[in-house]
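Missing here: one protein chain of the complex. Every other protein chain is in place.
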Amino acid sequence: MKRYRRLTDRILVCIVLLAFWQLGSWIFGTYWLSTPWLTISRFFTSIWSGEMVRQAGYTVEEAALGAVIGAVPAIILPFALRRMPTVIAILDPFMIGGYGLPKLALAPLFILWFGIGIESKIAVVVSIVFFIEYYATLSGVRALDTKLVQMAQLVGANERQVARHVVFPGAVPNIFAGLRIALPIGIAVAVVTELISSNRGLGYLVQMGAMNFDITEVFAAILGATVLVLAVGYAVDGTERILLRWRAPVESLQQQISTT
Amino acid sequence: MTIAEQIIAAPTGPLISRRMTILLGRCFFAALLVLGWQWGANAFGAIFFAPPLAVVERLYEMAISGEMFWDVWQTLRVSAIGFVIAVVLGLSVPFALRLSPRITEAVEPYILWSQGIPKYALAPWLILWFGIGDTPKIVIVVTMTFYIIFYNTLAGIRAVDRRLVNMARIMGARESVVAREVIWKSLQPFFYAGLKIAAPHAVGATIVGEFLVSTQGIGYYIEHARELSDTVGVFAGIVIATAVVLVINAIVVKMERVALAWRPLDRDMGR
Partner (left out) sequence: MSVPLLEVRNLAKRFPSRQGREPMPWVIRDLSFSVSEGEFLTLIGPSGSGKSTLLNMIAQIDAATGGDILFAGDTIVASGAKVLRPGLDRRVGYVTQDDLLLPWRTTIDNVLFPLEVQGRLDDKGRAHAETLIKAVGLSGYERYYPHELSGGMRKRTSLIRTLVYDPPVILMDEPFAAVDAQTRTQLQEDLLRLWEMGRKTIIFVTHDIAEAIALGDRTLVLTKQPTRIASEHHIPFRRPRNVKDIFALEGFAQVYERIRAEIQ
């Protein structure tokens, strides 16, 4: 029974939110706010016609390529440097600077260098994903329980085996935590860079809609981008759940707040 | 060296101390970056890589003319407003949610899902509504920064020792007193950790917002320079942006240290 109450509660909230939207639309006019129905139907017709899917495809392509190019070196680097703490220390302030600087602020620079095509978007995604994933992996490698390493050495493991059987599996949760943050951001960042300057992708759809004063188009494109971001997030969660079955489960938001 | 060998070698010191090595290494790497920059300017031409000297010159010009300070001020002004609003919301929403587990459960998925909306994508629509001015930028900054404060406050509330809360309640304290005395105090390290992350984020969000809502500020300067293919300007703008973010970060770190100086245990949260 309780389970259904939670579901109905949530549906209720959804209805309330949509009602507010519709109300706003009546007050301020469809021109300014579109309506729930218009937006959702435009969203689906755009999918049906293929337009939404195609533009989304461009955005995904940018984010995916950027994620791979950014994440792979970011994951390898901490492992390679594991035995050289001095090098890590030398790099630290530069990495922190790179991490702290809003990489999106570099978007104009990348557009200047690579043009308004796909390369500039990939570059921005790479720059963001790299730093997030570097720190995530580094924390995983650092958090290594040295006693586990000792145990492995006691039973005869050599350096390579230690890295493979102890260090790497221990860092995987952190690597995934990084991906969980970085990949959705990758999508969002690709969209924003498209907004600044592009002729393809979901961000381009948003910009086009705005230029044509077609708010419905703008909202439908934003809806598409949101769905994409959330889908990527769920995909990472799902993969994580499968690969990291060995971990103890974590509390949900509700459990977190309401138990105090 | 294996870990084992490192352990044995530890007592004897190396020729140059480790700190010296790190310092030298950093200087070396920084020099390498600058040289790479100069090489890039030579190899790829001034369109792509503004020569370091030209950038320095431009920064000097901007400082003299006062343009730099005006842009920085505009950006900081907007960031500050957005930041304050985000903090107020980010603090009050978790406390409000605390009062009703049922509402929390009902609202939870929407809070999570709303994070998926690319906030900057709202910029064109906000411009249509509010015109080109401060408001769209402030809205964007608030939406970007809110979640950081929100989740950190949440983590802080969750980390509160429940036994302390129960003890306060048993003694007859009202909810508001419980909230103030026990929860807020325990919350502080998390809250400051959130501030530390959120402040530079707010500035960064403002700068990016200025790309899209072009009127003034550092972001406007960068994007404007790009549109004019003024590479030197782009580089100069990025240097300013980086400097501002790093300074803000340093200030917040300092403030955190002062505010939490009373804590006996140096529990470094959210470094």
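General remarks:
Going by the order they are written in, the chains are A and B; count residues from 1 in each one.
The definition used in the following text is that a contact is a pair of C-beta atoms (placed from the backbone, for glycine too) under 8 Å apart; a residue touches a chain by one contact, two chains touch by 3 or more.
None of these values were measured; they are calculated from a predicted model.
Note that of A:Q161, A:N199 or A:N212, the residue touching the chain absent from this view is A:Q161.
Mapped onto chain A, the interface with the missing chain covers residues 147-148, 150-157, 161, 165-166, 169-170, 172, 244-248.
Everything that follows uses one rule, which is that only the chains that are shown with their structure count from here on.
In terms of their C-alpha centroids, the spacing between chain A and chain B amounts to 18 Å. On the chain A side of its complex with chain B, the touching residues are 6, 9-10, 12-14, 17, 32, 83, 86-87, 89-91, 93-94, 97, 100-102, 104-109, 111-113, 146, 149, 153, 159, 184, 187-188, 191-192, 195-196, 202-203, 206-207, 209-210, 213, 215, 218-219, 221-222, 225-227, 229-230, 233, 251-254, 256-260.
The touching residues of chain B, counted against chain A in their complex, run 1-4, 18, 21-22, 25-26, 29-30, 33, 47-48, 94, 97-98, 101-102, 104-113, 116-118, 120-125, 127-129, 154-155, 157-158, 160, 162, 165, 183, 200-201, 203-205, 207-208, 211-212, 219, 222-223, 225-226, 229, 231, 234-235, 238, 241-242, 245-246, 249.
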